[in-house]
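Working notes for the structure below.
The other protein chains are all here in position, but one chain of the complex has been omitted.
Labels run A, B and C following the written order; every chain starts at residue 1.
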Amino acid sequence: MSPPHIDIGMVGHGFMGRAHAHALHTLGHVAPPSRPVRLAVLAGRDPARTERMARQLGFERWTTDWREAVADERVEIVANLAPNDLHAVVSIAALEAGKHVVCEKPLGRDPGESRRMLEAAVTSGRVHACSFNYRFAPAVALASDLVRAGRIGRPVHFRAQYLQDWGWRAPFGWHFDAERTGTGAIGDYAHVIDMARHLVGEIEEVAAHVATFVPERADDAGRAREVTVEDAYVASGRFATGALLNLECSRMAHGRKAHQTFEVNGEEGTIRWELEDFNRLRVLLADDAEPRSFRDVLVTEPQHPFLRWWWPTGHVLGWEHTFVHQWAGILEAVAGAAPLPARQATFEDGWRADLVVAAIGRAARDRRTVAVTDAEPQRTHEHRSREHHA
Amino acid sequence: MSPPHIDIGMVGHGFMGRAHAHALHTLGHVAPPSRPVRLAVLAGRDPARTERMARQLGFERWTTDWREAVADERVEIVANLAPNDLHAVVSIAALEAGKHVVCEKPLGRDPGESRRMLEAAVTSGRVHACSFNYRFAPAVALASDLVRAGRIGRPVHFRAQYLQDWGWRAPFGWHFDAERTGTGAIGDYAHVIDMARHLVGEIEEVAAHVATFVPERADDAGRAREVTVEDAYVASGRFATGALLNLECSRMAHGRKAHQTFEVNGEEGTIRWELEDFNRLRVLLADDAEPRSFRDVLVTEPQHPFLRWWWPTGHVLGWEHTFVHQWAGILEAVAGAAPLPARQATFEDGWRADLVVAAIGRAARDRRTVAVTDAEPQRTHEHRSREHHA
Amino acid sequence: MSPPHIDIGMVGHGFMGRAHAHALHTLGHVAPPSRPVRLAVLAGRDPARTERMARQLGFERWTTDWREAVADERVEIVANLAPNDLHAVVSIAALEAGKHVVCEKPLGRDPGESRRMLEAAVTSGRVHACSFNYRFAPAVALASDLVRAGRIGRPVHFRAQYLQDWGWRAPFGWHFDAERTGTGAIGDYAHVIDMARHLVGEIEEVAAHVATFVPERADDAGRAREVTVEDAYVASGRFATGALLNLECSRMAHGRKAHQTFEVNGEEGTIRWELEDFNRLRVLLADDAEPRSFRDVLVTEPQHPFLRWWWPTGHVLGWEHTFVHQWAGILEAVAGAAPLPARQATFEDGWRADLVVAAIGRAARDRRTVAVTDAEPQRTHEHRSREHHA
Partner (left out) sequence: MSPPHIDIGMVGHGFMGRAHAHALHTLGHVAPPSRPVRLAVLAGRDPARTERMARQLGFERWTTDWREAVADERVEIVANLAPNDLHAVVSIAALEAGKHVVCEKPLGRDPGESRRMLEAAVTSGRVHACSFNYRFAPAVALASDLVRAGRIGRPVHFRAQYLQDWGWRAPFGWHFDAERTGTGAIGDYAHVIDMARHLVGEIEEVAAHVATFVPERADDAGRAREVTVEDAYVASGRFATGALLNLECSRMAHGRKAHQTFEVNGEEGTIRWELEDFNRLRVLLADDAEPRSFRDVLVTEPQHPFLRWWWPTGHVLGWEHTFVHQWAGILEAVAGAAPLPARQATFEDGWRADLVVAAIGRAARDRRTVAVTDAEPQRTHEHRSREHHA
């Protein structure tokens, strides 16, 4: 008999750790899962900070050794929210220890890592989720439902951007170090690649340009450090269906704070979303009456995805509730109460996104159009040996 | 020595109860107060529903008699989130029992009720807060800071709207019954009156029109019931400073979900906010360089009010966090760690808003301009006797 | 037999004169009228400036005496675009001379003037048009067509604003002088009153507040002059149908350039327009499919009103083409080729708008709700005597 609570071991307590912990608490109050959640153990690097965050976020225990969290017998789910260089090693260890795993994106630093993670997940038979959380924004969920229902016809165009401007003032950190992060803007903003796959399907090939506008940055200690990843990229491409792809991501677009947008043009309609207008969806549907035009849907009505849990119509939701909605399905799957929602990205989705990440990088380097299936990794062995000593 | 936790007794578990409980949990995880909060007891009318909500919202106990919650010795704060006809009786009882009180808006059903509440609050010496929560939306807080800093000069115009459309399909309920709710759209949307006072100052006089477009509604049992409050109103007026006032609220504006907006035009600039674009503030400031125009500020940066508690720039917040921000200041005041923030509305603000509510109603009835100070109540005795038997 | 050309005598060559002359030229190139137009004579006050403008605008002759233009036998239409204090005297003289008359708004300085203009027009049997040009903005025309077709149901709310900010920096001129202009913001922005009548019907009563924020201004010679009209007003009111009215106009709203907006909420839908987004119309219609929401119609498609004359879809039009569309119908009526379009405002519309203007002023002065039918003029005799000596 399973215990009443699902114990969660969390690795990482930065931005993502806070967001996931917040979501797990909130879920209990808005849509209690079949088996309640217990935040069992938090693993971090720095003892003082980990202790403080464990207390604040409501964890029962904390540790500076993620292996303890993974080895803990009571823990059923490992939430792997650590920097990218710990994604593979922690997730694989957790799966091998029989845990269900939720891992932040990008799944691996390259498709070799993510493929090994996927293989471990499949072998384990456990629930595996890659936290492409935007699938669970109500407006995005509605978009996906409308596309799947054929309301815009067959997609012919997908364009997405993720533009920010923090790159102009950020000190050197792991996000600028290829060794630790894999890629820069390409993988960091893998959300747009996942959106493309989620809404339109598999990407067949890409061409691209990348740029590093600030080649050297001072770290916190004031030392000049070389930036080894791209600040920005632009890619064109084609889906297996023949639809065209346009992606652009940058950390260096002044005034753009979290300007993630996508637009899908179908044979009969169009759908557009912007993260900064989180609760709105712009739609033009096949069956619209005259005068036909975009509708500006405020996705806060009870019949919209996930909205019955929340407030009366018009009382807008924030970004962080994507995690609430995502965890709801994961927890029911872990509890055996329901299959993992089709909407949930798995390690397979993480791996496939990483293939596109790699293809974009290679296309830019090789100055040619690259098939996504050709983007299998070069650096697998190197990473593996590093991980064994992590 | 005060106990480590602040015990909270909550009356009401509808929309507002859920929102406040959610906020109190969240606050602990994002900005832990000096003394942690304990949700001690929840009072509701229906036993089954109260028990279920107490469990879901994380209360230790529940009761169907609000007097129990008020009488509970451990309870330090009573959160009065019940329907309007319980605002005065519960709040006054709680204050007389030595509790701090947070009461939802409108404070009373008429200025007589709210004045007695204010008198009880002042007599008690306890913290008293009227939950005009929008003061704690980051964009509104920034607006208020900019106005107070003189960045738009002396205000000459204030216009606000609160438009919704649920009135077209709602069954009869207490919101349509003058006996229980006091007024309809005027008091229900007292937020816009509070915004006017918060941003510009006291309102001197008003003229108005009201309308009840659907005079009869079926209740849940299918019986036709007379609607005894207004569905909508439009008011013009003048502030003590000479600035002009324009207010319009309606439950009957198709397509408007929670279209609360305000705009302040000053002698040197303008500020505008819309609830449905919760995280944005439109500003034109006195010191802007050419080309001068509205700026569209995404209020999600660390230097913006309350934002250092939350996510990286651009990751937008939802409506419900107004309550998190509001409770933070109330709890520090109750803990004696800081004075109640100047931003916080008190029972005095609730009473003054109710004076304007009453003046608008009287202006419409009497077909003349009415001074706000003339809006003292007629029905005080009647309400008092009803309350004693509630 | 009528001559091939319609000769036009124009009085006034300021902003309005330029706009009308431009429209008359343009009309010939985009939608040639049955009888071509000839700009016969331009009347202005200052000889040098009138001569220069006559040349630039393509007039055959010019004069500094408007009576010459009115007396000219070849002139068939007098376009009266002079300041308000010449509206009645010029229009009545022209009608008595058998001319068709197009007069700018507001028709008179008070309803007494406009009633006498209407009476002269009716007596003359000539075409009379009051230039409420926004009725001929394609988006407004579409709005009106949709309302008349019942696509939003019976209107219950009408709200409109006309906000500008030039008042903060304008020198004293005739717009600030009650003697010459009649009223300030109320009559100047009579467009919003006409929109209310055009889209919803007759206004029954109003209550209002007015303000003059800058009571004294320097004229061009640097002399301090008293401002004798209002800078701004706010009015509430009720239509004969029971619908509520909300109007606000101001010359003192920083950042607002020509912020004319209206919104009509009906029993089944909503329509909204903003002048600064001239080509867009926001609509929510009774027959919309889920997800229901506002549509943002770019009114540039061939099936939209007047658009078949212009450019391919999406190539947006400017404000000045309202006059092109308006003149098209007036010229066909003068040519006898078609009746005056129902869309065209006449002197009756001008008079009825002036009644509302007067009622708003009186409601503010008398601090009470005023019936529009009670707004008959006080100053008729005074004006009449002045005009006879003008």
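The working rule: a residue touches a chain if its C-beta (ideal position, glycine included) is under 8 Å from a C-beta of that chain, and two chains touch if they have at least 3 such contacts.
Just so it is clear, the structure is predicted and the values come from calculations on it, not from any experiment.
Q: Which listed residue (A:His157, A:Arg180, A:Arg217 or A:Arg343) would be found touching the missing chain in the intact complex?
A: Checking each option in A:His157, A:Arg180, A:Arg217 or A:Arg343, the one touching the absent chain turns out to be A:His157.
Q: From the listed residues A:Gly242, A:Pro302 or A:Gly336, report the one that touches the chain absent from this view.
A: A:Gly242
Q: Which listed residue, A:Gly255, A:Pro302 or A:Gly336, touches the chain dropped from view?
A: Only one of A:Gly255, A:Pro302 or A:Gly336 touches the chain omitted from view, namely A:Gly255.
Q: Going by the touch rule given at the top, which residues of chain B touch the chain that is not shown?
A: 142, 281, 283, 285, 287-299, 301, 303-304
Q: Can you list, in ascending order, the chain C residues touching the missing chain?
A: Within chain C, the residues that touch the unshown chain are 15, 18-19, 21-22, 25-26, 28-30, 32, 55-58, 164, 166, 256-259, 275-279, 298, 300-301, 311-321.
Q: Could you please point out the chain A residues that touch the chain left off the display?
A: Where chain A meets the chain not shown: residues 152, 156-157, 159, 161, 163, 168, 207-209, 211, 213, 232-238, 242-246, 248, 250, 252-256, 263, 265-270, 284, 292-294, 363, 367-369.
The rule we apply is simple: only the chains that are shown with their structure count from here on.
Q: Rounded to a multiple of 5, how large is the rotation, in degrees, that superposes the C-alpha trace of chain A on chain C?
A: 180
Q: Could you tell me the distance, in whole angstrom, between the mean C-alpha positions of chain A and chain C?
A: 56
Q: Any idea how many Å lie between the Cα centroids of chain A and chain B?
A: 37
Q: Mind pulling the residue numbers of chain B that touch at least two other chains?
A: 256
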